[in-house]
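Every protein chain but one is kept in place in this view of the complex.
The letters A, B and C name the chains in turn, as written, and every chain counts its residues from 1.
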Amino acid sequence: MKVVRPYGDTMDDGKVQLSFTLPVPDGAKGREAARKLVLSWGFKDCEVVHSNPLSAEYSMYVAYGKTESSIDYDSVVADEASADASMDMDGVNEYIRQHIGRKVVIVGACTGFDAHTVGIDAIINMKGYNHHFGLERYPEMEAFNLGAQVPNERLIEYAIKVKADAILISQVVTQKDTHIHNMTEFIELLEAKGVRDKFILVAGGPRIGNKLAVELGFDVGFGRGAYANDVATYIVKKLAEKK
Amino acid sequence: MKVVRPYGDTMDDGKVQLSFTLPVPDGAKGREAARKLVLSWGFKDCEVVHSNPLSAEYSMYVAYGKTESSIDYDSVVADEASADASMDMDGVNEYIRQHIGRKVVIVGACTGFDAHTVGIDAIINMKGYNHHFGLERYPEMEAFNLGAQVPNERLIEYAIKVKADAILISQVVTQKDTHIHNMTEFIELLEAKGVRDKFILVAGGPRIGNKLAVELGFDVGFGRGAYANDVATYIVKKLAEKK
Amino acid sequence: MRNKLNLPADRVAYARSLAERITAPVQDFIDGHSSVTVERATLRLAGADGANSDGVPVPNLVVDRIRAADPTALEDGATLRYVNALVKTGGTVQALNDKIAAGFDVTSMSLGDRKAIEAKADELVAASLRRVKENRGFREGKLEEWKGRNNSPLLYLIVATGNIYEDVKQAAAAAEQGADVIAVIRTTAQSLLDYVPYGATTEGFGGTFATQENFRIMRAALDEVGEKQRRYIRLTNYASGLCMPEIAAMGAVERLDMMLNDSMYGILFRDINMYRTFVDQKFSRMINAYAGIIINTGEDNYLTTSDAFEKAYTVLASQFLNERFAFQAGLEARFQGLGHAFEMDPTIKNGFMYELAEAQMAREIFPEHPLKYMPPTKFMSGDIFKGVAMNTLFNFVSKATDQGIHLLGMLTEAIHTPFMMDRFLAVDNARYVMNYVDGFYDDIEFKQDGIVVGRAHQVLKETIDFMELVEKTGMFDAIEQGLFAEVKRPKDGGKGFEGLVKKGPAYYNPFESGLMRELGLKR
Partner (left out) sequence: MRNKLNLPADRVAYARSLAERITAPVQDFIDGHSSVTVERATLRLAGADGANSDGVPVPNLVVDRIRAADPTALEDGATLRYVNALVKTGGTVQALNDKIAAGFDVTSMSLGDRKAIEAKADELVAASLRRVKENRGFREGKLEEWKGRNNSPLLYLIVATGNIYEDVKQAAAAAEQGADVIAVIRTTAQSLLDYVPYGATTEGFGGTFATQENFRIMRAALDEVGEKQRRYIRLTNYASGLCMPEIAAMGAVERLDMMLNDSMYGILFRDINMYRTFVDQKFSRMINAYAGIIINTGEDNYLTTSDAFEKAYTVLASQFLNERFAFQAGLEARFQGLGHAFEMDPTIKNGFMYELAEAQMAREIFPEHPLKYMPPTKFMSGDIFKGVAMNTLFNFVSKATDQGIHLLGMLTEAIHTPFMMDRFLAVDNARYVMNYVDGFYDDIEFKQDGIVVGRAHQVLKETIDFMELVEKTGMFDAIEQGLFAEVKRPKDGGKGFEGLVKKGPAYYNPFESGLMRELGLKR
């Protein structure tokens, strides 16, 4: 058991910075309200170091608190489809040649009303992202990028048509949980068609965690900072496993 | 009873920004640990939006949490010697003429090893601060500024010598609670000499709250943003009351 | 305006002539066409408003009925049928709208006396142009009355709660904090709706529906803060997507002050059909021109989609094209808020110098235009502290190159639509920086063989190369081949193609001709 607490400049000093707005006017009373609120979160100590009016009825606060709570670091389980052990592009291709023996087909899109193409392009398009080539560049893969604003229905039809091994969907807009509605609809459609198990289902986007994706019925989820080779590694290993 | 919660962009959404460091390496596990910690403070929801290694063994996190806790704003009592009702310079002088009828004498210093003169100068020196003249400028006051690094002993002797009505001490350095030690010593010295009640005792400094000052035995405390006229208002009213 | 970059005037003029040549065939196409939304916009100007119980707006009901009755009938313009019904029923516009909403079909009435129809139409045209003109007069009066009280550049903030009543609170707070322009971000994907929703709305995703009632509510709220602050607060919305002209019409009537309005945004970034978009943008810009509404073009989108350093020339090329299209719609330079953005990778060595160069270049090439400068967004991350630093430099460049309309960057850009506090921090940062570097623009010069000057010359050169290629290829083919923004859009693909209308020989649109007359347009 490894006890871990926030660290300011001394082990276990528990220092945390906070900022927030309250729907009250700025002033001494507001600052005291802010302090009490922070204490109500279990902080032992709190100093409100700044306040400012945002309008006659709203004010913002910056505070530093000192917490005594801690967690057992050893018991923490990382939520992410860890990139630590990803193969690089050459590794993935070699793996495919050895363990799968044919081209792996993937289809991807940014679905629903979401128009953010950059994320899915980063994973699929030739040029890739941040010096990591995209899946189109992988000689042992065949990758189709349908772009953005693609209805779930169309994506699924396309995947069936090209006999895809994996379907990749990107969701960037998360306001009012649109992504959850859209991802759920996607899974329901697949199940209604009875083809859920034909595909490895990969979801991605800056606010998509692995946990969330799995909960919604996907095989895996990738968040911010994912690269094509991370995704490829997951897909080919899973595929080899499935066989 | 007025229930108040943090406000992001919708009433009662409870959104709070946090940042802190953990003594663990950066990575998926660290981010999950950070998230769990935030949840352990009673936040219902937490997204760790950023993490960065600070060294091989430390990492920092930026997170947004959503709290459901609230406070009753009506029950909050402002801690500060409120500046809301301060008289201006002319008002103070007029008040002295009408209610006290003689010059009010004050002595001030930044005591102990503290060398920060700017704060006490802002209150006492002619030129004042931020368009608020200092007490030296008040025709109905006589003000002595002994500067910084003044031993408590010397300040008290001086105050007795000039028959001060009020003693003003400034404390800026608060590391390791030096200010508390120094302010306590100051009160103990006064009491040992049996002169505590001869003076109105005013403490000030960016981390000095009214509450703290009163707890330590002062009459009042002034924090960041105090001006000479706030202090003067307090002193002359208290003096009139005492008579 | 001081010329610091020493850009060759003849090359700039040449680029403008390229823009003229590139857009000429497009203009020819536009002249021969209308679209369902151009017709609906006309109807709106005539007074068509309201919606049926399914929420289908009256202008859509009219246009859809006309088309349903006879697929070619729109060739004559929708006004004819609407005004005919008005003359025949003899009631008010309001009464007719209610009837239509209740199921009445304007095509069910035979065409009556042409003279009477035209007379009635002229009356409607006069009334609506008068209203728009009065709005313009009111705005100009207030700007004169409160002259010097706005920031320079104008500070532009967005609200995006999805609920017009929450938006109003946030907008009022933002204006109190110092914003000069409030933009109500539209709900995700409204640009793909081929109708404009009706009434006040409280449910949007990442933004609020653009509706006429929402416009009215926000306008009233901003006028109120404006009076308190003694500062005219400008209101902005989006005339992009499948309803460009209708939203422009609504904005003209409700006294909006700026409109997002780009000649190609819909095509490239929303996959809307190219012919449709070109036709729609022209009519919408004529309305904006008459209303004195500043358009904001969307060049920033090129830089979020592609690499900002490599594709800088696409911005300048697009500015030239947008300028040309705008002139052709009667929109003067002072109403052309041409867009650009501070979107370079923060790890690029000398990124600041390049951003400075490009912003200064835009300033010098478009000296009278109220340039719209967009903040860093793509490289913003969850590191809000780095975000503040990036916004600080952005604010710096904006003031240092005398931009016109300054969109404030949010420290939480990568995280959520702005909190109230985020907006405050943005205004506060901008005011600090812009006051602190106030004299930079006049005080600083660039070495003539240096990084800044070199960059500007290079981008101009690349722009001309690119425009020459587009000219050679032809605009429609260039888009089809993916020369713009690295996306390929087939000529007859994309949304809304079916809404395109070929004007018939008897095409009748008294609003169009009214606007052309007022704006002095020949074609």
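Points worth noting:
As a working rule, a contact is a pair of C-beta atoms (placed from the backbone, for glycine too) under 8 Å apart; a residue touches a chain by one contact, two chains touch by 3 or more.
Please read all numbers here as calculations on a predicted model, not as lab measurements.
Shown chains touched by the undisplayed chain in the intact complex: A, B, C. Interface note for the absent chain: among C:D98, C:D428 or C:E518, the touching residue is C:D428. Contact with the undisplayed chain is limited, among C:E227, C:E445 or C:D492, to C:E445.
When you scan A:Q17, A:S40 or A:Q175 for touch with the missing chain, the hit is A:Q17. Against the chain not shown here, subunit A presents residues 7-10, 15, 17, 19, 47-50, 52, 62, 64.
The chain not displayed touches subunit C at residues 346-353, 385-386, 388-390, 392-393, 396, 411, 425, 428-429, 432-433, 435-440, 442-447, 450-452. Residues of subunit B in contact with the chain left out of this view: 19-21, 52, 54-56, 58, 60, 113-115, 117-118, 147, 149, 173, 175-176, 178, 206, 224.
We adopt the following convention: only the chains that are shown with their structure count from here on.
Averaging C-alpha coordinates per chain and comparing to subunit C, the farthest chain turns out to be B.
With centres taken as mean Cα positions, subunit C sits 51 Å from subunit B. One finds 33 Å separating the Cα centroids of subunit A and subunit C. Annotation: 43 Å between the Cα-based centres of subunit A and subunit B. In subunit A, the residues that touch at least two other chains are 19-21, 58.
Multi-chain contact residues of subunit C (touching two or more other chains): 381-382, 414, 417, 419-421.
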